[in-house]
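Following this message is one structure expressed as structure tokens.
Note that one protein chain is taken out, while the other chains of the complex remain in position.
Showing subunit A:
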């Protein structure tokens, strides 16, 4: 009888089973993420930190160490303090407006009505439209001559043509405009967050509150809102981080004007560091975001963790 095959006892290399070991595999799988963060977040951050204590400009690329001179110069500049204040107003104003609109919208979308699915899909649009296009559209609406808002107000005889608001020319109205646009961008996200939170609440709990004598407002503020607060807080972290560091709306709509009334940290950092080429001061301005965001994130995460126990 012919031998067709015979078992071969081949020594199996240790390497062959390397990938079967959990600690090896998990390190390999997580490595790209870590490399990405180190290269594209960590390195620029360290670079920015170094620039901020150097005298580096694009005209004179020196690595000369100047200590905290850049920071003291920035803080002494009243324009910067205005920018810092603007950033807070812009961030918290638009988040507040976005959250209120989001909660309102979520409640409307919870009730069944014909065409709800279409409305639910459409409501996401502001979030999906590229910010540059959206801002240009808004720019027309706020334009001093062609503002469709003013035309409507005039047509409705609410204001006269002479005292129609100059949206982007008045410092307060200009800030209101950037806040409105950012809130408009943020509120679909807030709706999604609120909807996710509210629909996750068991109906029995809402019913129990109703039978226990709670009316609409008490149910809302003592049962529903506290229960969805953790998920709303997560949404808020994202909103605050993205808004605090945002420069696109300001850059496209007002260029920080009029007279610095809408200048925010991201915009000022970009203008100083990139447009004007004063890299060291630009880096120092941008670094002001770091402690603020760090504190916001830590406070929020702590709050969420405490609530989950």
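Please note the rule applied: contacts are C-beta pairs under 8 Å (C-beta built on N, C-alpha and C of every residue); 3 or more make two chains touch, one makes a residue touch a chain; residues count from 1.
Methods note: contacts and distances are computed from a predicted model.
Taken from the listed names "ABC transporter ATP-binding protein", "Hydrogenase", "Cation acetate symporter" or "Nitrous oxide reductase family maturation protein NosD", the protein name that UniProt assigns to the chain not shown is "ABC transporter ATP-binding protein".
If you put the hidden chain back, the residue from A:208, A:274 or A:290 that touches it is A:208. Subunit A residues in contact with the hidden partner, per the touch definition given at the top, are 202, 204-205, 207-215, 218, 222-223, 226-227, 307, 309.
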